[in-house]
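A single protein chain has been omitted from the complex, and every remaining protein chain is retained in its original position.
For subunit A:
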Amino acid sequence: MATLEIRDLHVSVDTENGPKQILRGVDLTIAGGQTHAIMGPNGSGKSTLAYSIAGHPKYNVTSGTVTLDGEDVLDMSVDERARAGLFLAMQYPVEVPGVSVANFLRTAKTAIDGEAPKLRTWVKDVNKALADLDMDADFGTRNVNEGFSGGEKKRHEIVQLELLNPKVAILDETDSGLDIDALRIVSEGVNRFAGQGDKGVLLITHYTRILRYIKPDFVHVFVDGRVAEEGGPELAEELEANGYERFLKAGAK
């Protein structure tokens, strides 16, 4: 069982006016088999948390620890983190001109597994993963995310999630910008992944809508760079009814 443990994480970014503190002591433990939802208003630091775990060079960890099954994640390069079993579905997936989806997926799979996938089953796996996310097989010949619609980019992230099959998936607003059909298709993909039983999911979202399709075991309200309140699914229902008002007032004190 994989466990991702975040302890007292402080993160800043460099700005023209010096470092700006964004995360102010995040504590979070995601054990295998659990789905955690992080909900918070815009600018509260949700993407910063996701990127910091994945190792984006823009974010400086000033204190705290992140471990995956006891291994120091912060000491790893971005690609080592992915090979250790972390996956980040990005809020804004990046276009890579001239690199085909097929080449990209095969290169990534080879890197993660340490060996090239068996050609025959691999082609089948890719086509199935694409079909499961309602993407045409000829996406394989397109360049990575280039000219994809917003929804196609998000579905492509979940295709990668299913093919690379990490230990822990962090999904940064994968639901944002999706219409209801795409939301359902993406959610089914996440549920297939989580349904394997031993996987951890950290579902970052701004809206409660996706929680109708993906049932979290824990809900964390994220305000001003830290977890302001934790609870079960009932916390999401409260947010659905009342919004972030109560937490924003608390955060502003």
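One rule holds in what follows: a contact is a pair of C-beta atoms (placed from the backbone, for glycine too) under 8 Å apart; a residue touches a chain by one contact, two chains touch by 3 or more; residues count from 1.
By our rule, contacts and distances are computed from a predicted model.
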Looking only at "Ferredoxin", "Oligopeptide transport system ATP-binding protein", "Iron-regulated ABC transporter permease protein SufD" or "Gluconate 2-dehydrogenase", the name UniProt gives the absent chain is "Iron-regulated ABC transporter permease protein SufD"
Given A:1, A:78, A:116 or A:137, the correct residue touching the omitted chain is A:78
Which listed residue (A:11, A:38, A:66 or A:88) would be found touching the missing chain in the intact complex? A:88
Sole touch to the unshown chain from A:13, A:31, A:74 or A:111: residue A:111
Considering the entire assembly, which residues of subunit A contact the chain that has been omitted? 54-57, 77-79, 81-83, 87-88, 90, 93-99, 103-104, 107-108, 111-112, 143-144, 160, 164
